[in-house]
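Up next is chain A:
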Amino acid sequence: MNYQLLFVLSFVLFVVGMIGVAMRRNVIIVLVSLELMLNAVNILFVSASKYLHTLDGQVFVIMVITIAAAEAAIALALVVRLFRTMGMVKIDDLKRLKW
Partner candidate 1 sequence: MDFLRENILSVVIFLPLAGLLAGAFINRESKSALRWLTLAVAVIEFAVSLLLVVWFDPSATGMQLVERYTWIPAYNIEYHVGVDGLSLLLILLTTFLTPLVLLGSWTYIKKQEKDYYLWFLALETGMVGVFASLDLILFYVFWEAMLVPMYIIIGVWGGPRRIYAAVKFFIYTMFGSLLMLIAIIYLYFAHGSQTGAYTFDVLKLYGTYLPASVQGWLFAAFALSFAIKVPLFPFHTWLPDAHVEAPTGGSVILAGVLLKMGTYGYMRFAMPLFPAAANAFLPYLAVLAIIGIIYGALVAMMQPDIKKLVAYSSVSHLGFVILGLVALNIQSVDGAVLQMVNHGLSTGALFLLVGMLYERRHTRELSEFGGIAKKMPVFATIFMIATLSSIGLPGLNGFVGEFLILIGSFFAKPAYAVFAGTGVILGAVYMLRTYQKVFWGRTTNAANEGLKDMSPREIIVMVPILIMIVWIGVYPKPFLAIIQSASKSYIQYVRPRAAALPVYRQGPAFRTPERLK
Partner candidate 2 sequence: MISHVLIAIISVLLVAAYLAAVLAGNPVYSALSMGIAFFLTALLFVLLGAPFLAAVQVIIYVGAMLVLFLFIVMMFDLNKSSLTPVRFKPSTILSYFLIMLVLLTGFFVARSVVRMPSGFAITGFGSARNIGFNLMHYYLLPFELASFVLLVGVFGAIAFIKNRRGT
């Protein structure tokens, strides 16, 4: 099996997700892209797990999924909060940190 191809695949997917994070202005889409990046990593883990024939990769995936779930929950809660207080979800309006 050509594992290199799988690694390249996960890399490509990761980059695509990154582009989403970096370019999109809609918060929801940014978050979706973030999840997709994590997913790309998962693919890498599973491929590597098969390649190296150890289960560690798969165990890590469990971890990643857990963290991703927590992250999604928090992020979406933030979005809700944001929407309630500021009435918008556009990323480039979130410049409050810079004064």
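Quick note on selection: all candidates are chains of the complex that A comes from, given by their letters.
Going forward, contacts are C-beta pairs under 8 Å (C-beta built on N, C-alpha and C of every residue); 3 or more make two chains touch, one makes a residue touch a chain; residues count from 1.
Not measured: the values here are computed from a predicted model.
Trainee: Pick the candidate that touches chain A in this complex from 1 or 2.
Mentor: By the stated definition of touch, the match is candidate 2.
Trainee: What part of chain A is in contact with candidate 2 in the complex they form?
Mentor: 1-2, 5-6, 9, 12-13, 16-17, 19-20, 24-29, 31-33, 35-36, 39-40, 42-43, 46-47, 49-50, 53, 55-56, 58-59, 61-63, 65-74, 76-81, 83-84, 87-90
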